[in-house]
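With one protein chain removed, the remaining protein chains of the complex are shown where they sit.
Right, chain A next:
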Amino acid sequence: MTRPEEPSRPGENFEPYEEMRQIPIGVIMFAVALALWGGVLLYQSSYAVAVGRADETVLSPQSEQGLGLTGAKLFEANCTTCHQPGGEGVEFAIPPLDKSPFLAGGPEIAASILLRGIDGPIRVGDETFDGHMPSFASALDNAEIARLATYLQARFAGRKQAISGERVAALRREIADAGPFAGGQEIAARFDSSLSPQPEVKPLAGGMGISSGILELVNQGRGEVWSCSSCHGDRGQGADTVPRLAGLPADYIAKQLLDYTEGRRRNENMELVARSLSETEREGLGRYYASMRAASTARPSLGGNLERGRELVLSGDWSIGVPSCTSCHGPSAFGVTPGFPGLAAQHPSYTASQLAAWVSGERDNSRQKMMNVIANALNDRDRAAVADYLATLPPVPAPATTADEVKR
């Protein structure tokens, strides 16, 4: 390649004509217009920042969840999607609180159930329920659980006996890592034999009945491919933008893994991992994480408005065409298999990043682009609000893995 002859460099001094010729008026006009534009943008963004800061101080999680909420408000915010505003429950699905014998036995039972959750069959009145109630240990503090338990007693059992925050703190220490109550049977045995008879609890399978191959994938990885737990944590609890997997519906997890291998969902790391898996392994991993029990490690972190988040999650905003999250993901945001993942206790950075991916179209693997449409209707602040509020919800109690199920 021959180099074109280098033009002689102009002198450093201005040519005389340059000193005389003026900058064309059009260029100056353009510069003025740009300067004006810049000024306006600066002003607008400083205004937006100021508004954002003001919102954060007014609506920070601390002031939102604050100590001020009464028992009635706590009930409304935490219990009514499942147990209903009147405490009547839902036939065949959610036990009633109204006149429930479990509430008549003193506030410690209610406080213990709130702290531990229930994961096993329970008989209330004449009806037997499947019994998957989340633990509110991560969602509510001791004083709140005390106020809520006292309120439930008074409203639904007509008892005036109160429990103190200190007593709840002691219960919390006693309970430590006990996990959810294994159905009504354990509650009856622990507190009040008059609650018997309770349905029999099928024994949990040892090692959760997951094959050693799956456990190896989870804990050690295989060959070049790293383990699930190296990013998602040893209990599938996730962190930050890495999603919590514990308690997600099994078929949902298997479907996402398949979508990664077939290019319907995109993430370089996950595509690499997923391509190394067989169908049996995808299903096995789904079952493994669906039955995993893990406390919530998610906390609001995006400065979202929790009140707005609650509105969107529980009621939706029909004026912008957004139905509630719970209308598809279930009343406790536990998910509905296979199409709808659980959202409760998910990390806000992950939820928000997914909502953003639905908006940009980077993620588009929901049926009929349902999530793209919904995420698009929300603005940035709504998405942060939803993500933060979902992080405050108690996690899915794992479906009981019984010996029978494992043999399938």
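Here is the rule we go by: a contact is a pair of C-beta atoms (placed from the backbone, for glycine too) under 8 Å apart; a residue touches a chain by one contact, two chains touch by 3 or more; residues count from 1.
Operating definition for what follows: contacts and distances are computed from a predicted model.
Of the names listed as "Iron complex transport system permease protein", "3-oxoacyl-[acyl-carrier-protein] synthase 1", "Cytochrome C" or "DNA-binding protein", the one that matches the UniProt record for the absent chain is "Cytochrome C". When the whole complex is considered, the residue among A:Gln198, A:Thr261, A:Ser332 or A:Ser353 that touches the unshown chain is A:Ser332. From the options A:Ala31, A:Val49 or A:Ala178, the residue with contact to the chain not on display is A:Ala31.
Between the chain not shown and the residues A:Asp130, A:Asp192, A:Glu271 or A:Asp364, the one that touches is A:Asp130.
In the full complex, chain A makes contact with the omitted chain through residues 19-20, 22-23, 25-26, 28-33, 35-37, 82, 84-86, 88-94, 129-132, 315-316, 318-323, 327-328, 330-332, 334-336, 339-340, 359-360, 367-368, 370, 373-374, 376-380, 396, 399.
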